[in-house]
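Only a single protein chain was left out; the remaining protein chains are all shown in position.
Our next item is subunit A:
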């Protein structure tokens, strides 16, 4: 099992690897030309506005959606191979469970349908939330139901855990409880986690890897720690009300002109003029800037990108 955080290029060390992945519905492309990889053992945040393609991407990874183009591998196994099924677990937005099943029935389902079922772990998660085993799922609160869904996901002993807005319908207390549970279980087992979320602060706390999607394309992929330092917030004086030409030497993510001043988020490619004020942005600011400007150039630090031939791009 690959639990290294600095992959050495062997297929199994990438938890998720996409090459030219695309999905077209009747309305058009939901996801297009996606090539990226996520190293094993990381907690990866999947960020993007509504309709950006996050759910489609997770649907592709969980075999719920078939790709139109390209391929996706989980630990080197193509997702269309049924052998991939025991390796991942999925927790969707709705967290569907059989409402008439008891908690015990639900856990038994996990045991019946998964070869590597860890009954003790699943039960521990349920018990630590004081969820009665003989209660019907339909009678549980939202937080308790999420806990059972988590137990089902972790009982499967996945190498990759895919979460689609897992906390969106929880109250702050339950959300905090679930985040703690998720982190504890993931760290203990070295599970790779890919979670989509709207809560940028939540991502900042939990994730050490980021995948930013907008308008069906990957905007950024890479270490959360490397993404932020790559950006600089600059403030300077406009020339005749327009942006100075020096700005064009750098990769510009977003600009705003305010009176005689301009503000810009850039990825510097060299020394900046001394009369510009610079500041380091927060992760939230970087993400927001990228989400607001879907046309900005993509960023792939540390070889998170794979081109169509599979060789690592610089």
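Here, contacts are C-beta pairs under 8 Å (C-beta built on N, C-alpha and C of every residue); 3 or more make two chains touch, one makes a residue touch a chain; residues count from 1.
Convention: contacts and distances are computed from a predicted model.
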Omitted chain, identified by the protein name its UniProt record gives, among "sn-glycerol-3-phosphate transport system permease protein UgpA", "Acetyl-CoA acetyltransferase", "Transporter" or "Dihydroorotase" = "Transporter"
Please pick, from A:16, A:52 or A:65, the residue that touches the omitted chain in the full complex.
-> A:65
Taking the full complex into account, find the residue in A:113, A:237, A:257 or A:279 that is in contact with the omitted chain.
-> A:113
Of A:14, A:90, A:150 or A:209, the residue that touches the missing chain is A:90
If you put the missing chain back, which residues of subunit A would it touch?
-> 59, 62-66, 82, 85-86, 88-90, 92, 94, 96-99, 101, 104-105, 107-115, 119-120, 123, 133-134, 156
